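Omission of a single protein chain aside, the complex is shown with its protein chains in their original locations.
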Amino acid sequence: MLGYTITQWLFGILAFMAIMFGLMVVFSRNPVNSVLYLVLTFFCIAGHYLLLNAQFLAVVHIAVYAGAIMVLFLFVIMLMNLNQDSEPQRTMISKVIAGVIGGLLLLVVVGALRGSEQLAITRYGHSEIGLVRNLGRVLFDEYLFPFEIVSVLLLAALVGAIMIGKKEDRPLAESNQE
Amino acid sequence: MEVFIIYKSVIALAVFAVSLGIAAYSTWWERKFAGLLQDRWGPSRAGKWGLLQPLADGGKMLFKEEIIPNVSNRFLFVLAPGLFIITAIMAGVLIPWAPSVVINGETYAMQVADLNVGVIFLLSVTSVGVYGIMIGGWASNNKYSLLGAIRASAQMISYELAMGISLIALIISAGGSLSFADIVKAQDAGIANIVPQFFGFIIFFICALAETNRAPFDLAECETELVGGYHTEYSAFKLGLFLFAEYINMFVSSAVMAGFYFGGYNFPFAHEVYQALGLAEGSIAVSVIGFLVYFTKTLIFISVFMWVRWTLPRFRYDQLMNLGWKTLLPLSLLNLAITVVVEIFRGNITF
Partner (left out) sequence: MQLTNRRKVVSDKHQTLSERIYFPAVVKGMLITFSHLFKKRPTIMYPEEQREIAPVYRGRHVLKRDENGAERCTACGMCAVACPAEAITMESAERKRGEEGLYREEKYASTYEINMLRCIFCGLCEEACPKEAIFLTDRLVESEYERETFVYGKDKLVEKIDQRIDVTKRQTPEVIEFKKRPGLKHNSLFDKTQIDRHRKPH
């Protein structure tokens, strides 16, 4: 098929879809639609992981991002009941500022990626690096310290969230009424 | 290659058909069982023992008028039931229904797909399944639907944690494989996972009730408060799809429980029985017996789901959240910790 393998075709289609849905996230007026497009984007990215034979990453990506985080996003948006009517009008100045910042970000990304094509891709000896067993080995042997650091970071975030969500201390009589 | 494709398609079609059939007859059995538990007879008019009732209900669903509210988001409104039933059926691909059959030296697994990340796939499919409910509830543009959808999603996210952690404990004690087929196979030795993981099973069962939106956790569609919950605005076959998907969910989670904790197609003294009957391991007869065993266990679990529904009253929403976060989550963590310690002493975990 036009000199490409099936994998390349799949990659092309998935990449195109991921970018399309990514753009739709930004351009759709309705926040709920944005979130749903973002979910689709995540699915496309999970497809990319699958193409890299990283099934664990793909499934966890769906479970965590699409299944949990985006559900929470959707949850909050639905609760706030944001409609396009209530969207604040953007002034010309804010649009210009947003354009400038976005352009700068693009510049930084392009600058960072410039010359990356000369980098040698470090490959592990086998293509099954994405499977659970190998990933677990790598994660808990080579990268144990960063992994634990990340877990401490998450714990700190957890404790912080609970502290923020905690009710104010009230007089005893009042809290007894519950 | 052709043989492989044909055999996989046959299994996929069979699983699909069985899921739908079981879902249809679950509605019958739910009503029948409810009747029996309440000193009634349940459906008894359509056919013998009311066995044609699902067909009558399905026909009714098909031919009723479809109403799509004008104020709804039409595309998402139509999409939601389809999404819900797709995710419900997708979870069924993992279930290893019977021992593998060996024909001419080729092994044919009685399973649509043996993923090496099966357990996580299961969790991710169930968590994606909530989108059907959320989109449907939001697109209806009805406050009852929206509240039902929000309740359903909050409930699913909350109980997924305890469910996942109890599954981790299960995986640790069952040999460390994330593949469904391996977990079932590991119980071949005679002891089902329910023995070491009884505590985990209880947690998993309660979470499964919550994940499938079944009573006593059916707050997403609790009639007394929310009319019909997230499917208030749905009618005709779209409503039918929602109800169908819930029964498929129940079927799949019953099969998962039977496979994870009760040995799936294995049963006590299976090898001795096969030997006494003169059946070779890997033959079709063994596979059929194994399938029947697994299927019976699944049906028993479906009945238990219904039994719970017709016994316990519905939780209040704060009670539901308290149970999920303050009781089940710590208990499942405790269960995990105990499991790890026990496995270290048994020498199954090495550093």
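As written, the chain order gives the labels A and B, with residue 1 at the start of each chain.
Rule of thumb we're sticking to: a contact is a pair of C-beta atoms (placed from the backbone, for glycine too) under 8 Å apart; a residue touches a chain by one contact, two chains touch by 3 or more.
All figures in this text were calculated on a predicted structure; none of them were measured in a lab.
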| item | value |
| --- | --- |
| Which displayed chains the unshown chain touches | B |
| Contacting the left-out chain in the complete assembly, out of B:Phe291, B:Trp307 or B:Trp325 | B:Trp307 |
| Chain not shown: contacting residue from B:Leu37, B:Leu51, B:Val102 or B:Met321 | B:Leu37 |
| Touch residues of subunit B, complete complex, unshown partner | 36-41, 44, 307-308, 310-312 |
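Everything below uses one rule, namely that only the chains that are shown with their structure count from here on.
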| item | value |
| --- | --- |
| Separation of subunit A from subunit B, taking each centre as the mean of its C-alpha atoms, in whole Å | 29 |
| Interface residues, subunit B side, partner subunit A - complex | 76, 115-117, 120-121, 123-124, 126-128, 130-131, 134-135, 138, 146, 149-150, 153-154, 156-157, 160, 178 |
| Subunit A residues within the subunit B interface of the complex | 32, 36, 39, 55-56, 59-60, 62-63, 66-68, 71-72, 74-75, 78-79, 131-132 |
